[in-house]
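Quick notes on the structure that follows.
Let's turn to chain A:
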Amino acid sequence: TGGPSEGSEQTTTEQSGGNGGDETTATEQPTEESGPAANVGMVYALGGLGDKSFNDAAKRGIEQAKSELGIAYEEAQPSAAEEFPQFQRRFAQSSSPNYDLVSCIGFAQKSALSETAPNFPDQNFMIVDDEVDEPNVASYKFREEQGSFQVGYMAGLLTTQEFSAGAGATTTGEKRVGFVGGVDAPLIRKFQAGYEAGVKHADEEITIDTAYAGSFSDSAKGKEIATSMYDKGADIVYHAAGGTGLGVFQAAKEQGKFAIGVDSDQSKTESNYADVILASMVKRVETPVFASVENVVNGEFNGGSTTTLGLEEDGVAAVFGAQLGSEIPQDVKDSLTESRESIIAGDIEVPTTTE
Partner candidate 1 sequence: MSTTTIDQLRDTELSYRMLLAAGAIAVFSFIAFFGLVFPESIWADLLGILISRSTLSSALRLAVPITFAALGGIFAEKAGVINIGLEGLLIISAFTAVITTAVIGPGVTILGLPAIWVGFFAGVLASLVFSLIFAVVCIRFKADQIIAGLAVWLIALGLAPFAATVYYGGVNTDNVGTTLGTWTIPVLSDIPFFGALFDAGPAVYMMLVAVPASWFVLNRTAFGRHIRASGENPKALDTVGVDVSRVRYAGVLLSGFLSGIGGSALSLGLGQFIGNNQTMVNGKGFIAIVAYLFGNYNPLGAFGASFLFAGLEAVQIRLQQVPGYAIPDSLIQTIPYITVIVILALVGRTRIPQAAGEHYDTGEDNR
Partner candidate 2 sequence: MSTAVHLDEITKRFPGVVANDDVDLTVERGTVHALLGENGAGKTTLMNILYGLYEPTEGTVYVDGEPRDFDSPADAIEAGVGMIHQHFMLVDPMTVAENIVLGNEPRKWFGTTVDRERARQEVIDLSQRYGFDVNPDDTIEDVSVGVQQRVEILKALYRGAEILILDEPTAVLTPQEVEELFEVFEELTAQGKTIIFISHKLGEAMHAADDITVLRDGKNVGTVKADETSNEELAELMVGREVLLEPKSAHREPGKQVLSVENVHADDNRGIEAVSDVSFDIREGEVFGIAGVDGNGQSQLVETITGLREPTSGQITYKGRDITRASRRSRIEDGMAYIPEDRHERGLVMDFDLVQNGILGSQHSSKFSSGGSIDWSTARGHAERIISEYDVRPPHADADAESFSGGNQQKFIVGREFEREPDFVVATHPTRGVDIGAMEFIHERLLDLRQQGKAVLLISSKLDEVQGLSDRLGVMHDGELMDIVDPRNTTEEEIGLLMAGERPGWSDTEIDTANPSVGDAQ
């Protein structure tokens, strides 16, 4: 990689968070005299960029806004919860530039923002994944359970049949799938609940193994957990475990089984594992990020509102893997389309907590 003179590699929407100088934020501000359409401060969730899922999705949103709307942004990657208020505040207080919007990514920022927002009534904020009831905060939430239901349903349908594609194959006779969580927290339980409901929707008989790694960064453990599930005969393992989940893909690859990604389309962000990633439960964090910036640029900031993004709004979706998607049997795809409609129509109630 080169020195400064070579310039920044433009990151693409497809391949976010890759090499490049995104980090040298000081140079992100265009030097043209016109100035950017808006200045946005990004406060990411813990775990930082490069997680190939949540934060990187948010980054895609802001990158999109940058290229399409001509805004400039600066970003902060907190490494502890107590840094949230500090970064939020720094952006809110800044006068050079003056930030038109501060995007707070992740539910963990809720309590910090509940304190920060009232102190800066003139500052626009947006938060992803939770609700802050302040007039200057636009809240966006997702129905992760709905997307998880979809991938669970798919996993359930596939484990009951003989299916092989890419580097993976299901075992006949065994009706078993798995779920790996990062930390045993309510949000992750929501993924688990939706997934389990989806699996059972396909076939009540299917066994679901679930386990938590206790960390979002212990990929070695993620791999061991998934391996133990595959060893028991699980065909497909879904993870909601951040960096830990990368171990799940590795295990799938080594065992010749399947995995399901989360947050981003991981068959693209983790293209090395495209041959085992059947699908991903994408959570389009980029959507609210882009939308809120767009609102600000258009002078239509939706402070005080809460937008919930489910299957209907295409905030969450089961996206088939880039490589394996085409090999998934049509009847499975049809069933998924059907269940999606039922959920949207309210015919299927997806639970948000495990019993």
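The set was built so that all candidates are chains of the complex that A comes from, given by their letters.
Here, a contact is a pair of C-beta atoms (placed from the backbone, for glycine too) under 8 Å apart; a residue touches a chain by one contact, two chains touch by 3 or more; residues count from 1.
Note that the structure is predicted; figures quoted are calculated from it, not measured.
Participant: Pick the candidate touching chain A in this complex: 1 or 2?
Facilitator: 1
Participant: Across the complex, what residues on chain A touch candidate 1?
Facilitator: The contact residues of chain A facing candidate 1 are 1, 17-23, 46-52, 55, 77, 79, 178, 184, 209-212, 214-221, 223-225, 227-229, 231-232, 242-243, 246-247, 250, 254, 270, 272-273.
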